[in-house]
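The structure's right below; bear with me while I get my questions together.
Shown here: the complex without one of its protein chains, the others still in place.
Letters A, B and C mark the chains in the order given here, with residues in each chain numbered from 1 onward.
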Amino acid sequence: MAYALQQLINGLTLGAVYGLIAIGYTMVYGIIGMINFAHGDIFMVSAFIAVTAFTLLAAFDITSLPLAITAVLIVAIFFTSAYGWAVERMAYRPLRGSTRLAPLISAIGMSIFLQNMVQLTQGARVKPIPPVIEGGIVLWTTPDFTVQIAWTQILIILVTVVLMVAFTWLITQTSFGRQQRACEQDSTMTALLGINVDRTISLTFMLGAALAAVAGVMVTVYYGVVDFYIGFVAGIKAFTAAVLGGIGSLPGAMLGGLLIGLIESFWAAYLSAEYKDVATFAILILVLMFRPSGLLGRPEVEKV
Amino acid sequence: MSAVIVARHARTPTERFKDAAWVAFVALLLGIPMVGMTTVDQGGALVVTTRFGVLAAFVAASFAGRFAFRWVMDQYRTRRDAKSTTVKVDRTAKVVQVLGWGILGVALFLPAMYSDNRYVVDTATTVLIYVMLGWGLNVVVGLAGLLDLGYVAFYAVGAYTYALLFTHFGWTFWEALPAAGAMAATFGILLGYPILRLRGDYLAIVTLGFGEIIRVILVNWTELSNGPNGIGSIPRPTLFGLPFERNPAEGEQSFATFFGLEFSGMHRIIFLYYLILVLALLTNLFVSRLRKLPVGRAWEALREDEIACKAMGMNVTNVKLSAFAIGAMLGGFAGVFFAARQGFISPESFTFSESAIILAIVVLGGMGSQMGVVLAALVLVLLPELGRNFAEYRMLLFGTAMVLIMVWKPSGLLSSREPTIRLAKASAMGGQK
Amino acid sequence: MSAATLLSVENLTMRFGGLTAIDDLSLSVPAGKITAIIGPNGAGKTTFFNCLTGFYKPTTGSVRLAHPKRGEMRLETMTGHRVARDAQVVRTFQNIRLFPKMTVLENLIVAQHNRLQDASRFSIAGLFSLPGYRKAEVEALKTAVHWLDRLGLTGIADTAAGDLPYGTQRRIEIARALCVDPVLLCLDEPAAGLNPRESAELNTLLLSLCREEGIAILLIEHDMSVVMNVSDHICVLNYGRKIAEGTPLEIRNDPQVIKAYLGEDDESEPATLIGGNA
């Protein structure tokens, strides 16, 4: 029981990170209907920015933890959004209105580019930072197992919940949200109504990148080790999460992320760690067989 | 890299200057965290070092590059606008045909021109493997319009089928080839079945997942696949039973002894090259012919409009499954050849990035275009190879090139479609009867 | 109504969640005649077509087809493609669904897929171009050429369908449906977007198809100049229910219909106003 609880905490933390990245996929998919394959690498870029920022802060002897984390978050969000903007501008905007596959290939190219750019400029070695937050709370002690939740895990789950609420508000209540949803429905019509579609799409990419930036900072704080390869693995998992939850749906992305985190943890905990990826994808396929638009996706009525 | 931004027409020098300044500013923003700073490991802890000189150079290069690019583009546009009255005759079909024969000619005589250069022949072999894979995937993606991000799974199934049939039952290349094709086709149907209802990007992620499932199983099911150690000592194909070996088994002939030649490793390389050339050409013939058959037309119709297909009484399930099966089978054949050529296979050769490259070949080539696949395979395989001189920059250039080609030609290098039947020709045929 | 009944729909109901799109609809379509279904937007006309042609599975009710060669068939139990393949009930779409990158001729050949596919014997006969397949291919081409001529499309047979003007695309869609060899042809707003001249041509075409080829036609249409001129029989739907049925003349004067289209108090000439609705 205690063991299961611990695995639940692990799974939730992992799932929260996947969820944060998955929202980026889902938002971009919602608005222009493309899989932004480079999104995982945007997340990786932000993790590197976080490493640099943390190291700089340490060099200036800024030790106040809330200050440091806030500063790093701001820096990471700022620069990563710039990357999100630039990627859209360079690799996707010229392809708007072409076939569905063209932006996908461009995105794969962008992903290769970003990985290698980071490898070249930042080096191939892993980047470790000293633990930022240490310790945690002991939740439950049984004779043979102690359930702990680390402060970082609490931080990640909290931040995710806050962002989730904030984004739901942003999309449903603000004028930007309305514009964004309007573009999702029909971008030509939206443009005719005098809304700057290009700007809305750019903003969406920047917001997606900002969320990836938060995820990048959280991962840096939590795992403490970053390399140029992390974007690929996390990207695929997050993409799977977005689809599982129903691509285009914000709560769906979060739910998908959490589910994948939990499936991975519990499969590895009770069955075999070797086949946990097989389990994840098999469950995805099963879900899609019965709900072809994912768990929370709006079922696509065959419009005849 | 910033030079990709194709903005509105900047005509006046001031506008051009402003535009370039904006690009330089973006370059600065992007450059600060990546180019301007880096962390280095010093005695067990990271320290930030700055490279503001490099950053300045990067920003300056972006500015200059953008400025020059816009200038050239403007010149080009002015000139093009001036000439725009001349009507362009679409001769793509003719050009493609000539190009095709040209490339075939080069392909046929390539080993003769480079008979002592195993690198060239071997690289050409790699190109041909990708051409074959591209033609196979073209059936699924280009013709039937089903996005498949896990094509490498079938390539793996083919390769492992041969490797296992050989290790356990001693099957030769030629015996295993059809078996592996059938096996891969079976897997194609296996994948196709549960996902018939899925569309577009849902299909993409499921196929991606399928590819990963196959790879993870190959890594973990050690009893079957020998796990990450892979399977080695896979025999090379023989020429009508003549092996390409220095020391043939007692009482047997090898290629070299049979023809009274001195043994050379090049014989086998060249033989493998011609073998894949023949396999690829057969694939091309096969796919081109299928395209003109009901099943091929049904694939294209499916790509165009699935609902209309149903309304025409077409069994969409069968059409999809046949596309998956045929595509998978061709991938399986390529896999057998790959296993035979490498002599050693392990799950590392069948990762997602492989699927991505094959898909990129199909899309860059121009979906559905057989000749486009050839061009794209040439570009995507030769680029990293030529890039070997640039060492660590080569994959960077590769990624950049993928983006640039896509932006330059969003519908692929060769995007014109050749009808499968023409009224004029067809009536002539019908009239003779 | 002396002609034999080709299609009889009984107590058909289609619900989407709480919404009842078709409510207990019964009607019959005579063989060899043109039957029109009219009604205001959202009356459930296209939903009815979808139930008929296997795209939706009706919640309750039955759709019986008296197939001239194959006997009685229950269309509501048949899935998607089987309605077109086995029952030969073929439809067109309100928002034209051609195969846009394929040529007009290819569109027409694809429509004959089932016959060709059978002849190609799992593509084996096709791959080697065996005589059986060659014969089927020539037949298919003949059929295609016949309809190309009939609808005046011969000159553009080798042009990609998607590149052609709207009116032409409508004709191609009808030609493609005819290549399936239908016993019942269901046309969903074939006149939408056509200019008056094209509408008039459509009238002639529909009449000749019906009178000369004996194909029964079921028509959804808003353009009253088409409906009133070609239909033998009209059925009016509103909110998923049948509110009137009869000859054009009867419908023209039916108070229920006038109410559905115009509301209570209007006294203008109904036909023109109904026409204006398109």
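By our rule, a residue touches a chain if its C-beta (ideal position, glycine included) is under 8 Å from a C-beta of that chain, and two chains touch if they have at least 3 such contacts.
The definition used in the following text is that contacts and distances are computed from a predicted model.
Protein name for the hidden chain, per its UniProt entry and selected from "ABC transporter substrate-binding protein", "Formate hydrogenlyase subunit 4", "Na(+)/H(+) antiporter subunit B" or "Methylenetetrahydrofolate reductase": "ABC transporter substrate-binding protein". Although it is not drawn, the missing chain touches A, B when the whole complex is taken into account. Only one of the listed residues, B:38, B:62 or B:349, touches the absent chain: B:349.
Checked against the full complex, the one of A:128, A:208 or A:256 touching the unshown chain is A:128. Residue in contact with the omitted chain (choice from A:41, A:88, A:184 or A:227): A:227. Across B:103, B:179 or B:196, the residue that sits in touch with the chain not pictured is B:103. Only one of A:200, A:265 or A:293 touches the absent chain when the whole complex is considered: A:265. Across the interface with the omitted chain, chain A contributes residues 3, 6-7, 10-11, 13-14, 116, 119, 124-126, 128, 130-131, 134, 136, 144-146, 148, 150, 152, 219, 223-225, 227, 229-230, 232-234, 264-265, 268-269, 273-274, 276-277.
One chain is missing from the display, and on chain B it is touched by residues 41, 43-46, 99, 102-103, 106, 110, 114, 117-120, 122-124, 126, 219-220, 222, 227-230, 232-233, 265, 342-346, 348-349, 375, 378, 382, 385-386, 388-389, 391-392, 394-395.
Here is the rule we go by: only the chains that are shown with their structure count from here on.
The most distant chain from chain A, with centres taken as the mean of CA atoms, is C. Between chain A and chain B the centroid-to-centroid distance comes to 29 Å (mean Cα coordinates, whole Å).
Between chain B and chain C the centroid-to-centroid distance comes to 44 Å (mean Cα coordinates, whole Å). In chain A, the residues that reach two or more other chains under the touch definition are 302, 304. Contact with two or more other chains is made by residues 307 of chain B. Only residues 286, 289-290, 293-295, 297-298, 300-301, 304-305, 307-316, 417, 419-424, 426-427, 429-430, 433 of chain B touch chain C when the two sit together in their complex. Considering their complex, residues 1-2, 4-6, 26, 29-30, 32-35, 37-41, 45-48, 141, 147, 194-195, 197-202, 204-206, 208-210, 212-213, 216-217, 219-220, 307, 352, 356, 359-360, 363-364, 367, 392-393, 395-396, 398-403, 406-407, 410-411 of chain B touch chain A. Chain C makes touch with chain B in their complex at residues 53-55, 80-86, 90-93, 97-103, 105-106, 109-111, 113-114, 116-117, 120, 123, 126-127, 138, 141-142, 145, 148, 154, 157-158, 160, 176-177, 180.
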